[in-house]
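Left out: one protein chain. Kept in place: all the others.
Chain lettering (A and B) follows the sequence in which the chains are written, and residue indices restart at 1 in each chain.
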Amino acid sequence: MSVRVRNLAVDYSVSDGTAHALRDISFDIPEGEMLGLVGESGSGKSTVAFALMGLLANNATVTSGSAEIHGRTYDLTRPGATTALRGRGMAMIFQDPMLSLNPVFTVGRHLLEVLRRRHPETDRKSRLAMAEDALAKVKLGDPKRRMSQYPHELSGGMRQRVVIAMALLAEPTLLIADEPTTALDVTVESQIMRQIIGLRDRIGCAVLLITHSLGVVTSYCDRIAVLYAGERLENGTVGAVQAHPGHPYTRMLLDCEVPLERERLPLTTDNRFTVIAGDLPDPRQRPPGCIFNGRCDVSFEDCARIVPADYPVDDSRGHSARCLRLRSPL
Amino acid sequence: MTAAISVDNAFVRFGDTAALNGVSLEVPQGGCFGIVGESGSGKTTLMRAVLGLQKLEKGEIRIAGRVLGTDRGGLKQRASIIQPIFQDPAASLSPRCRIGMLMDEVGTVLGEAREETRGRLNGLLRRLGIDPGVVDKYPHEVSGGQARRVAIARALLMRPSIIVADEPTAGLDVSVQGDLLNLLQDLRQAENITLVVISHNLAVVRLIAEDAIVMRQGVVVEGGEAGALFSAPGEPYTQELLASWPHISVRQ
Partner (left out) sequence: MKALVGTLRRICSERDGRLGLLFSVVVVLFALVGPLVSPSPNAIDVKARFEPPSVTHLFGTDNIGRDLMARTSAGTRYALVLAVTIVLISSIVGSLIGISAGVLGGWYDRAVTAIFDIINAFPPLILAFALIALYGTGPVTFILLITVVFIPQFGRMARARAQALRSQSFIEAERLLAVHPVTIALRHFLPNVAGPVIVLASMNLPVVITFEASLSFLGFGVQPPKSSLGTLIKDGFVSINQSWWPTVSAAIVLAIATLGATLLGEALRRVIDPKTTGVR
């Protein structure tokens, strides 16, 4: 069951006007795949997650957008549109696992609670067995003892594993992971990402991974969507986008990454780093033309006038970007 | 040549956990020295001990060959040799003081005439690409990137021979982290400064540091020339760290 999000737009009312956090965001996540939604601060990537979960702040309004999950279409402009899906059709992993865990409940109680909602027909004994099994699946050692521990007795990585185990038991259609490894060390990050992938493969859900790290996306995701200042600039499989970025912003972002394999000049001061010059546009007043115009290194006159549509890149399937240079010559 | 910083068998304990468990190292003068490690490795405690913000339980730290005291004279000496760049440099500017006043404070410590401080400051700000008019502003009135540069200018105004940068790229977007790194590279080239970079970012340390150490649980796991250290690590922990680093090379 694939997940489709169409024309999502979110406004925030701020003290001096309306900030457009998201404009016309659409993406698909095929069943059993992981989409990496990358963007820098101010891109609105977390707003996407909150809009889908119906957890937006009070001063935010969804002005348009729908989501197709599990074969049903939800109108996201309606408050509480996806409430019924929480914990069943949709699960979420936050950057801070304590947002999902109640500090006064044991690990076991969290897991049993998920099962009680998800499988009301089962008895306590089989639920206990399922919960312990889930902890073992996310490679949390000694599941029996963990069941009676409280969140504060666990490390950050272990807490995140508990949240993943909860998602595993909830068997969602869509798993949203918002910066799940940002607060963790790289060695733990790779373990947690492997657990998320393991979860996806076990229950065949679609995963929306929201992150600022291109490295995480290219290492672990199937597809990528690049967000900039509230607009989705590029969309495609990780391989296609990495090999032939359709949008200059994507190319520049990739250039900014510092790979471990990069050539190291022996005179270390010669090793320079790439920068994207300029600032984000004012979210209250979208400039005319392309949103990236002004920071782009290949812009031309039309870029300041015409808002680019979503053009296909290289005719490869599902790879598109919003850049006027991709317009087919008239 | 005496080492810029030499740490000998340093111990620091917080409660039951040993933050530094017998750390010894030598930071050579000039060049860039990298300290990498994950959270809880003790790299931040080591930095604080070197700066004099953290007392050692045991061991000794020499800055430019001298053990510096915590009395007023020792503090002044230390300040004129070693200066920090904090993880969030903008937060190292006192929020209720104009930037100009913060800069003049440095002149007062150095016992320098105000005109002379301001003269040197203007040169520094120009080099960092900041309008000298920034002195009339409060820290919250300038952008995050500018505040970062102002904080660095303030540290440089002290004319230190060693700069210690704590996680200089943490929390920065990739599109702007390069800007700060290039700036640090420029500074190293222009002044004869020893740069110590504490970071979890292996890839960055590998490129900017001549020498580096890897820390874990208060212990130096291994160290050496950065290029060799990261291309052929000897210890399993370093190998694991490198293997976990997300790879972004184009897979055709």
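Structure notes:
Rule of thumb we're sticking to: a contact is a pair of C-beta atoms (placed from the backbone, for glycine too) under 8 Å apart; a residue touches a chain by one contact, two chains touch by 3 or more.
Fair warning: this is a prediction, and the values are worked out from it, not measured in the lab.
Here is the thing to keep in mind: the chain we left out touches B in the whole complex. Looking at B:41, B:83 or B:194, the residue that reaches the missing chain in the full complex is B:83.
Note that of B:7, B:23, B:36 or B:93, the residue touching the chain absent from this view is B:93. Only one of B:51, B:121 or B:176 touches the absent chain when the whole complex is considered: B:51.
Where chain B meets the chain that is not shown, the touching residues are 51-53, 72, 75-76, 78-80, 82-84, 86-88, 91-97, 101, 105-106, 108-109, 151, 154, 158.
Following the convention adopted for this analysis, only the chains that are shown with their structure count from here on.
Centre-to-centre separation of chain A and chain B, using mean CA positions: 33 Å. Considering their complex, residues 31-32, 38-39, 143, 173-179, 181-182, 185, 188-189, 200-204, 206-210, 226-227, 230, 240-252 of chain B touch chain A. Contact residues of chain A toward chain B in the complex are 40-41, 185-187, 189-190, 212-216, 218-220, 239, 242-243, 252-254, 256-262, 264, 266, 268-269, 271-276, 279.
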